[in-house]
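With one protein chain held back, the other chains of the complex are shown just where they sit.
Here is chain A:
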Amino acid sequence: MHLYNLTLQPPTAIIQAIVGNFSGIRQQEIIVSHGTRLELLRPDPQTGKIATIIATDAFGSIRSLAAFRLTGGTKDYAIVGSDSGRIVILDYDPKTSSFVKLHQETFGKSGARRIVPGQFLATDPKGRSVMIAAAEKAKLVYILNRDAAANLTISSPLEAHKNSAIIHHIIGVDVGFENPMYAALEVDYSEADQDPTGEVFNKTEKMLTYYELDLGLNHVVRKWSEPTDPRANMLVQVPGGQLASSERYDGPSGVLVCCEDHIIYRHIDVPQHRIPIPRRQNALEDPNRGVIITAAVMHKMKGAFFFLLQSEDGDLFKVTIEHEEEEVKSVKIKYFDTVPVASSLCILKSGFLFVASEFGNHYLYQFQKLGDDDNEPEFSSTSYPSFGMADPSSPLPRAYFKPRPLENLAIADEIESLDPIIDSKVLNILPNSDTPQIFTACGRGSRSTFRTLRHGLEVEESVSSELPGIPNAVWTIKTSEDEAHDSYIILSFVNGTLVLSIGETIEEVQDTGFLSSSPTIAVQQIGADALLQVHPHGIRHVSADKRVNEWRVPQGKTIVTATTNKRQVVVALSSAELVYFELDLDGQLNEYQERKAMGSTVLALSIGAVPEGRQRTPYLAVGCEDQTVRIISLDPDTTLETLSLQALTAPPSSICIADMLDASINKSQPTMFVNIGLQTGVLLRTVLDPINGQLTDTRTRFLGTRPIKLIRVTVHGNPAILALSSRSWINYTHQNLMHFTPLIYDNLDYAWSFSAELNPEGLIGIAGNVLRIFTIPKIGTKLKQDSIPLDYTPRKMITHPENHYFYMVEGDHRVYSEEAINKKLKELKSQGKKIDQEILDLPPTEFGRPKAPAGTWASNIRIIDPIEGKTVGVFPLDNNEAAFSIAVVPFSARGSELHLVVGTSQDTTVSPRTCTTGFLRTYKFLNDGAGLELMHKTETDDVPMALLAFQGKLLAGVGKSLRIYDIGKKKLLRKVENKMFTTGIITLATQGSRIIVGDMQESVQYVVYKSPENRLLTFADDAQPRWVTALTMVDYNTVIAGDRFGNVFVNRLDSKVSDQVDDDPTGAGILHEKSILMGAPHKTKMLAHFHVGDIITSFHKASLVAGGKEVIVYTGLHGTIGILLPFVSKEDVDFISTLEQHMRTEQPSVVGRDQLAWRGYYVPVKSVVDGDLCETYAQLPAAKQSAIANELDRTVGEVLKKLEQMRVTASGF
């Protein structure tokens, strides 16, 4: 077995974001790390929308990012710390639109290790050096400079190691142009490790240490080290240094040490200032719990600076420092606003705040004000004795604030993110869809969602109006070539033509010179300011002064089809003749003296647009009824000569020549594509050689069941092609590569581009008798998401065999349930405490829920209707119960009546995983599945983490035991049990009497149920320990599973063993077989192994295209959706794996990780080809492309075609 791994949706979680002028222009950009992918985002300061410029797979894990700029420079570089054991400096090159690796310095082993740097990065604010640190001990400093040719240089590393020191955080201290300084928050464990009494451990101090890079001596020295708060977790840089011109200090320099519950300002030999982190005035707050800062950003403006610090609840605090020269007078903190908890915050100079959420969608906010003059209470270090440091070991009096909706910020844009995907299903439920949808349970806590993902581009409709009849075509047209927007809409009906003018309103006009008594075949704004209408009996050329020149078709003939551009007109007559017209310099339309007889009825014609600065386009494509397409020359020397011919499988219905950029074919210039739509719904795309008019590199694609119509339009400023069949598709260029994506919209009968003042880049279409004007807002995302909000983190969801509802269990740790809240509030009220209801009523989607002590749970069972997109019912659990598993079981003892069984547990603790009691709740379905009625609860001794219907009974993984339950009157009845599992059963699958058990740590085990003897017997397992997260059966003997470290593996049982086990009627044979390696008597064989880089949360065997073959679809925690498709032939395997080998050498990772080592992170990669790497072939320079293609004995086109075919036939993406 060989598999091809392809990512359909790369991870959307943002691990870190940095801001800078990476293009070197004035506009600021954001580089985000998605863990395994780098993406450059450009927020538009005018519209406040974020656009993706490029995204690159790193084939490595990006652990830290930092932006830096050389002194006096105007361009920022990105430094990347990864698991490659290397430091990499990246430069964004706007010309090629790619990240260029400027430097790559190796310092250690690969892998995210304890003492190999890469975890933290800190840069000198003046861009002179960078420090890269590990989680323990190792810190390296590199000096950055420029050489004579102004190129960036990097020195050899200087060590600033400290043995047995755990590093919490490092930061560059702003010291102006003095020697670069770094601050580190460290704890030394060497003494605590030697002391059996534990006293030293309690006394171990957390040290704030300054490391100075002496540029003169080329050496790093420990400049200063002082103990600080033992619960400090983060450092924030405070501006400092003098301006050379004014001698004024930018700031006092030093650091803010963020600790639990307070923030301390520190610098060498100056008084400390301590301020509390304000807490929410919530009656439900846990007074024993501290608050820490998890994200921070400092912003410098002209002559001032401030900090925004975010607490773990999402509250932003504005911190300001009042200083005179270098002396700090006071440090102040006040509540600013509440936004989602961020992994990174970025402030842009144009007045935006980018919040990269740790889970869920990311946001761009616009600053409305800076919270300067409002009534928020401000807490200053001066209001406490000795600036809050009178007794550093005891906490400051608690400060409180009242959270409120956004006041200083306003949402400007939102980036959808699936992160985290906890569970998913692949099904085709929605009506009018021939491809399945992916339903995902996403998000964490109160921001969780249930999302329906459909492959296709989202369409935003702005106008939808009914017409008197059913038109068969629509066009828009300008009145002269220098107008910015369209003036008329022309609708062609069976017996006439309607012209509408576009203005304040859209209304019918009569005086355009167009013939209204006849249908229209084509319209065109021709020459400088003339209009052209082609109708079945002639061509009307309407000049600006409304004079009409009409060319009439000879008697007995009609025009069947036509194609036009600014200077050329070609019509095909019913007599299978082509008539060619060209505009002369006087603006007169002249017929070419000869007519070309085609010999077969012409069905479709197309010419491209006139190239810039030329008189004409030299090629005409003619599609004839005899199933051919001919390319005919329009060149003056060879006018109407046939140049090439392509045979088709069916008569063409539409042809469209378009010049579009596709970097895989030509990096610098648009390629001329001839798109041929057939009556069978198949689209052929061929490349037209601009020199000799030959057609090469044909690619085919099935679009739908109706004959295809092709229309050239403009989308986001670039030429694109709309292809209309039983679905509407669009072919467009995005990030220099060609894409072909369906539109999620009603079927259109015809469409055209539409441009008006309010809607400069729209499209107009007709669907039946409805005229629609719409736009395509985003072309980057190929999955349209529709979401339903959830209350708590989803845990599992299932479908029902008879209805289309989803049943989901959701639950959150450290959250009070509604029941617990009411009880607690009653208690507080009885104690006479005042309760601010306003704070309790704040929407949890924005503010989260108050944190409860560990062991507190809130949980729901939810019924979702995916078609209507709404929640049908919610059933909260009481008594601190939390649900972890769910199954629909047809109990045969009840005549196969379906029951819902939910596995819950009471007072669950996460680590170690225990509970007071587990329960199996059995529900009856009411109202066709829209309601539930609790029948009974069955107690269990551990948490039931996995449930499954099995032969008319319930199969349950309860802690370490696997059990089969049957239904009883008052309880479920335990029928059989196997307690031989090591850690905990977390997932189950079954076929026949075979059960596949996924253990939390001990991989996949094969169990058989022998009903005559009522035995559950483990007969095969894996030789390797695996921390399984998800699995599915590929066939009866084969299972695919994912583990917690981001691996995917396929295990197969020998078919002989399988038969032997199945033939054994009682299982006595298995029972008495000798165990191997202290496990089951048989071992499975690993067939394939691959490191995806994201924790797999679900697998599905599904076919993603109508009539396509089945593939494995997987989802990853960070929002990855990918597929694994089996190779069909040995030749394909050889071809693609040889290509992969070449790609490994030609396309080194941007973070310096070896791709082969990355894909074989824990176990060497086996029988899986990395499709993501192979697809970067399209981005290679042409010379490298052809070199690789030569090695493979193929042409570049063939390689690209093969890669596209792999993707399209498997996923349709």
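Some notes on this structure:
Keep this in mind: contacts are C-beta pairs under 8 Å (C-beta built on N, C-alpha and C of every residue); 3 or more make two chains touch, one makes a residue touch a chain; residues count from 1.
By our rule, contacts and distances are computed from a predicted model.
Hidden chain, UniProt protein name from the list "Proteasome component C5", "Defective in cullin neddylation protein", "Rhodanese domain-containing protein" or "Splicing factor subunit": "Splicing factor subunit". From the options A:Asp195, A:Glu1013 or A:Asp1134, the residue with contact to the chain not on display is A:Asp195.
Checked against the hidden chain, the listed residues A:Thr56, A:Ser98 or A:Thr204 yield one contact partner: A:Thr204.
Contact with the omitted chain, checked across A:Lys349, A:Arg616 or A:Arg1044, is made by A:Arg1044.
If you put the hidden chain back, the residue from A:Arg86, A:Arg280, A:Arg540 or A:His813 that touches it is A:His813.
Of the candidate positions A:Thr71, A:Thr106 or A:Asn163, contact with the hidden chain is made by A:Asn163. Touch with the chain omitted from the figure is made, among A:Asn21, A:Thr123 or A:Thr294, by A:Thr294. On the side of chain A, touch with the chain left out of the figure occurs at residues 13, 15, 35, 61, 63, 83, 112-115, 118-119, 134-137, 163-164, 166, 168, 187, 189, 192-198, 201, 204, 231, 233, 292-295, 312, 341, 343, 358-359, 419-420, 422, 444-445, 793, 812-815, 851, 854, 910-911, 1044-1046, 1093-1095, 1116-1118.
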